[in-house]
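Just passing along the structure, written as structure tokens.
A single protein chain has been omitted from the complex, and every remaining protein chain is retained in its original position.
The chains carry the letters A and B, assigned in the order they are written, with residues numbered from 1 in each.
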Amino acid sequence: MEDIFGQLSQQAINGITIGGVYALIAIGYTMVYGVLSMLNFAHGELYMIGGFTGWWVLQIFSINHVPVMNAALLISLMIVLSMAVSALLGLAIERIAYRPLRKAPRMNLLLSSLGVSIFIQNFILYFQGAKVKVFHISHLIPEGIRTFHVGGVVISFMRIIVILACFFLMVILTLIIKKTNIGKSIRATAQDIEAAAFMGIDTDKIIVIVFLIGSALGGAAGILVSLLFTQVDYYVGFQAGLKGFTAAVLGGIGSIPGAMAGGLLLGICEAMAVTFFPSAYKDVVAFAILIAVLIFRPQGLMGERIREKV
Amino acid sequence: MMKRVMALLVSLFFLLSGQAVMANDVSKGLHVGNAGSFTGDAAAPCMEIFNSSQLAVDEWNARGGIQGVQIKHVMGDDALDPAQGINVARKFTSDELMYGVVGPPVSHIAQASLKIYGQSNLACITTAASKPELTDSGYKHFFRVNARNDAHGWNCALFIKKNLKAKRVAILNEKVAYCENMAQQTIKGLKKLGITDIMNDTIVAGSKDFSAVLTKVKAYKPDVLFFIATTAPDQAIGVRQAKELGIEAIFFGTEGARDKNDFIAASEGAAQGAYVYHFSPDIYSIPAASAYIKSYEKKYGSLSGFGPPAYEAMNILLTAIDLAAKDGNISRPEVISNLSAIANYNGILGFPVSFDEKGDLLGGATYFFKVNGKEFEQVAVLTGK
Partner (left out) sequence: MKRFKPRIKIGPTSVTILFFVLSLAVIPRLLPDNYWQSIFSITGVYVMLALGLNIVAGFTGLLDLSYIAFFGIGGYTFAFLCSDHFGIHLPFLLALPICALTAMVSGFLLGLTSIRLKGDYLAIVTLAFAQIFKLLLLNLDAPINITGGVNGIYAFDQVTLLFINIVTPENYSVLIWTCALLVFLVSFRLKASRIGRGWNAIREDELAANAIGINTTRMKLYSFATGAMIAGFSGAVFVSFQDSVFPNNFDFQQLVIVYCMVIIGGLGNIYGVIAGAVVLSILPEILREYGGLRMMIYGVALVSIMALRPQGLFSAIPGFTKLVKRPDKDETGELRASTDLYYSQDKDETDVKRYTKQAIPLLEIQNLTLNFGGLTAVDKLDFCLHKNEILSIIGPNGAGKSTLFNIISGIYQSDQGKVIYKDLDISAYKPHRVAKAGIARTFQNLRLFNELSVIDNIKISRFCRTKAFFFSAIFNLNLNKTEEKETHETAKKILKMFGRRLTGYRYDQKVSQLSYANRRRVEIARAMATGPEILLLDEPSAGMNPQETGEITEFIKELRDRFGYTILVIEHKLNLVKAVSDRVIVMDHGEKICEGSYDDVAKNPMVIEAYLGKKGKSGNQTNS
């Protein structure tokens, strides 16, 4: 019995880490959905690009896997640059593939984003190769603090960094959305893009900002996961995107707190499920939860129910 | 002598089966195919196979080709989709100048396309597909330079019991045909050896996070964790996360893990003391392979366990083609019978290659290695006893 308890608390830690990452990805989906009502299939690729950027930064600033600067500084630099590159790429995608289609049927946008996703994935495959890029991080973390034991539960240093970074980014985002003028404009645009435009909000600018923020968070998720699992390859975006997307819908698509809650919930459920089922059924459990939630609460956990206007 | 008889029998088989055996003039051109999943999930190992084969073809061409004809190496990408694998097979078999194929390396795609290659007598040498049924179905065209799962599984079970002295074993396998079969064969062997405390669960390749299932393994408290994944990076993550979680069991990896860069170096110390098995001795310890390793690493970067057998397979295939083309004419059945007549081919794998009557590697042994520092140290060779 105690065994099960110990295992479950360990799984909770595993779940919170991966859940935090899902949440970061889900936020990107949800924000874009909020303003454009489109599912951005290319979002998973921004996550992948975040990981690759981080790898290159690490590669450039270390000699024989030994960093040439302070480790904390290097990790921050990796995160910041990954976010920047992903954000710029997100911006470019919006400009090239989505803006020309603003008025087109929604399915076209969906397909265009799929095209972008296929392109980026294979672009990386072609120019970076199919081989996994390995992060050599042992020199980034001092020897004694790589893992912590709390009771029977083991937490690694990187997990703590990932959890903290995820929550830090989520808090910052919440502050931006709640307190600043830009946040207000984003909320207004998400509610009704036309009305927001009538009120003098430059909605084009808001869409650009939303893509910037969403993509940056996707990139951050990418580098954090890569640091945690020490590897990235060209194919990681698809699965991550699918999970982020699931988390976004679970929480109620369009709702930022929903995305956060959805991500954490999904991560924890998945980890817990492994304890009780063969791990092959982990995703079955995740998707079954999603289906159940949507059937009983079609707007997701924290989404708003909208009465159709006639 | 046996070989001679067998070759004769194979030729007779083709004669009796009434296949119209068309012999072509060699000067029309020589094509060899390479079927594999060069895009999608398994792109990394498959590209290594392709590049290694390419190296072999380039070397033959540099030496003047076969009968003065330059060999063309054709890529057939199936994107890990069996339906596309069939298209590749049709494409290759329809190419009149195609005399042999390296691949397909993925068991289920090899299964899907087996009949098509078989019906048109196009020789295939796989370098990784280890599903036993592939050579059990009666087709004569299918060869493999890797050992079958049933042989490896039994040897691994022996190793776990005798060398690692385990009583409780956790087996995690990736959900692909090769790993699944390997797990089943090992479990079968372990049970035969009297080990019944076995936990078996699955991992998803490429998901990069095995911590949830490893937490479950930790609670099971096994003596040995047999981690059956295809590629080295996945196993590097496995060993790393197992260490991180404080799992004390001996980590035992597969063929794919015998990779200094992507397993030992990538795990940054976590792999210390881990074991892996392989169907060939350490490629870096074989003098005959040094030229190959050098040119591969120069051209394509780091090498894992998938390249050497592909290089060997292509060389064997070209040797058979070369032999068939001696008289200026060449036909596909000729290539197949030459392949089954291959005896003790000494290439770069460190052991002589011969095929049995089914096309399986004759007397395939399993080599066991322990990670020590940055090197693999060979600790045992088992041949089923």
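As a working rule, contacts are C-beta pairs under 8 Å (C-beta built on N, C-alpha and C of every residue); 3 or more make two chains touch, one makes a residue touch a chain.
No experiment lies behind these values; they were computed from the predicted model shown.
Enquirer: Where the complex has a chain not shown, which of A:Ala87, A:Ile253 or A:Ala271 is the residue touching it?
Expert: Hidden-chain contact among the options goes to A:Ile253.
Enquirer: Hey, which of B:Cys124, B:Ala177 or B:Ile342 is the one touching the hidden chain?
Expert: Considering all chains, including the one not shown, the answer is B:Ala177.
Enquirer: Tell me which residue among A:Phe5, A:Phe123 or A:Phe198 touches the hidden chain in the full complex.
Expert: A:Phe123
Enquirer: Considering the entire assembly, which residues of chain B contact the chain that has been omitted?
Expert: Within chain B, the residues touching the omitted chain are 38-40, 43, 74-77, 79-83, 86-88, 90-95, 107-108, 111-112, 115, 120, 131, 175-177, 180-181, 202.
Enquirer: If the hidden chain were put back, which residues of chain A would touch it?
Expert: 33, 37, 39, 96-97, 100-101, 104-112, 114-123, 125-126, 242, 245-246, 249, 253, 278, 280-281, 283-284, 287-288, 290-291, 294-295, 298, 307-308, 310
What we mean here is this: only the chains that are shown with their structure count from here on.
Enquirer: Which residues of chain A touch chain B in the complex?
Expert: Contacts found on chain A: 3-4, 6-7, 10-11, 14-15, 18, 122, 125, 129-132, 134, 136-138, 146-147, 149, 154, 156, 225, 229-231, 233, 235-236, 239, 270-271, 274-275, 278-280, 282-283.
Enquirer: Write out the stretch or stretches of chain B touching chain A in their complex.
Expert: Residue positions touching the partner: 39-41, 43-44, 46-47, 175, 201-204, 206-209, 211-213, 215-216, 218-219, 231, 233, 236-237, 240-241, 244-246, 261-262, 265-266, 268-269, 301-302.
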